[in-house]
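Note that this complex is displayed minus one protein chain, with the remaining chains in position.
The first chain written gets the first letter, and so on, giving A and B; residue counts start at 1 in each chain.
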Amino acid sequence: MNQDIEARKQELLNQGYTEVYTKTKVLTDAVMHYCPGCGHGTTHRLVAEVIDEMGIQDNVVGVSPVGCSVLAYNYFDIDFQEAAHGRAPALATAVKRLNPDTFVFTYQGDGDLAAIGTAETIHACNRGENITMIFVNNGIYGMTGGQMAPTTLIGMKSATTPYGRRVDINGYPLRITELISTLPGTYYVTRQSVQTPAAVRKAKAAIRKAFENQKLKKGLSFVEILSNCNSGWKMTPVQANKWMEDNMMPNYPVGDIKVDGKLVENVDVARLAVDHPLSVMQ
Amino acid sequence: MAKELKLMKGNEAIARAMIASGTDGYFGYPITPQSEVMETLMAEKPWEETGMVVLQAESEMASINMVYGGAATGKKVATSSSSPGISLMQEGLTYLAGAEIPCLVVNVMRGGPGLGTIQPSQSDYFQSVKGGGHGDYQLYTLAPASVQEMYDFVFDAWDIAFKYRNPVLILSDGAIGQCMEKLYTRDYVPRWTEEERRKNAPWGTWGKPANRPHNIITSLELDSARQEVFNHKLQAKYAEMKEKEVRYEMLNCDDADYIFVAYGSSSRIAMKAMQMAREKGIKVGLFRLITLFPFPTKQLADVAKHVKGILCVEMSAGQMIEDVRLATECNVKTEHFGRFGGIIPTPTEVLEALENKIIK
Partner (left out) sequence: MAFKGQIVIDTERCKGCAVCLAACPVQCIALSKNVNGKGYNYTETVNDKCIGCASCAMVCPDGVISVYKIKC
């Protein structure tokens, strides 16, 4: 903790200022290893703020994946488990079943949740486990150096699609969020993003709802967060956020997909999940 | 349930022992020849009686990782499977060992390799004690030879698992799993209360109280120097197990000229072969392994000093024999006899092997 900063904050309070925002104590003081501008940090903050505001720091268990967020446990001042690649929903299932009054969430990336862990994801969702799944989608494997993920867009370059993803070779991007929204075990399914203040506020509200839903015991709440991977995409953070809006969002439309166990009326999940007039990047 | 005399299958004994020993959770996936474990649990509905959670997972990968998640909250969590399913669990087992999570895994072995057969076999010895997954780790491995031991070893497993913060493997086989024998049940051990859980597993992740740092369950350590220190700690733990937790049984070894070394089903067959040999005037003893890891190295070496030969009996192509030869430093003639692929040898075959491979 930086003493000068704490002194400056106190000085402002003494002058009559009110505190509008400061980092939640549910986050530790460890400096996150994420690249500058990465959405993981923002998403961590929002999850921690929700835990703080709900007053559940002493009654929540997180499960981190393998991938960029493997070290999430160093940043949250809560009990944490680190799973094998893709298996976080299996861990979380057992944590919740054995500790039904404890809040349980997984925090996974697109490679972990939608490739190697697809079976665990689908079945935890389909069983309607009363947990919250946070899914950070940046369309790439960040930790291993920017390889193609199941969510990589058609035409998008990565370390293993250096000439762009081709449908005839790599198949289609997987919209796993639409897919799991069709399962009766999911109670709340939404896709959000964290690149602007407005988006952050909506994302936080979604995460809050996803945690609050655990009290209802009506099924699984799933929050996808679109994020940039500026180093993987080889852009500056600000450029990457713009690129995300221009390219990711048409393919992964932001908004609620399923609320309180019912598909949102104006979201055509069947079209999104099955048809795919996916925009092709040039 | 109080102490009673019952007749039941080995697999059923495992399930009933889980309930009776205060197990908090079981996560499994069906596979022959051990499916009766979960079938018994589902029929018994222990969640109504003791509060034990039972869940059928979508795969063995999921079930072993459910064990990881559940056991990491400081509760007694178990799974069971048979050889191909245990192969799928190897990733989970090395993570469990690496994160030092106590738990119980039961392998009711069948013949391999691959999908193999559904008949009994003992060809998973290497996988069990030589580290089926990656990294330097050990599972405390118990080899029951009767339905009674299937039952009793579940109770023993919890003591060892929590004493050492280490996964325990009960390595059985299709013969013990499927056969019916008499069994004395035990008085129920109640599931741990919340207070007991916190006392017995202070490292558990159940929600961080304000008065302690957050507990983290992980097997990741990016700093090689710290990872080496951690590995030394694991090795010290395994060394302590070798010192204190070795289990074995000796029958007629005092005056024996020859001994059989065997575990599980094979030890039952070897025992009969030993009796047949004694009737023929050949002084044969039986050294039965109860723990495969830790291996009774010193004890076997002592016995080997005064015998003329050792026949290892195992339903495999010869796996355990490697550790027997290491224990005796090849100072005594040692050969393997086994049938495999799901074939159970007869006592006559075992005796003939002793006569042909060792005595002749």
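Here is the rule we go by: a contact is a pair of C-beta atoms (placed from the backbone, for glycine too) under 8 Å apart; a residue touches a chain by one contact, two chains touch by 3 or more.
A quick note: this is a predicted structure, and the numbers were derived from the prediction, not measured.
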{"item": "Which displayed chains the hidden chain touches across the whole complex", "value": "A"}
{"item": "Missing-partner contacts on chain A, residue numbers", "value": "2, 5, 8-9, 12-13, 15-24, 27, 31-32, 34-42, 45, 194-197, 200-201, 230, 236-238, 241"}
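Just so we're on the same page, only the chains that are shown with their structure count from here on.
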{"item": "CA centroid of chain A to CA centroid of chain B, Å", "value": "40"}
{"item": "Complex contacts: residues of chain A adjacent to chain B", "value": "57-61, 63, 70-71, 73-74, 76-84, 87, 90-95, 97-99, 102, 119-120, 123"}
{"item": "Complex contact set, residues of chain B against chain A", "value": "24-25, 27, 53, 55, 57-59, 61-63, 65-73, 75, 77, 91-92, 95, 99, 204-210, 214-220"}
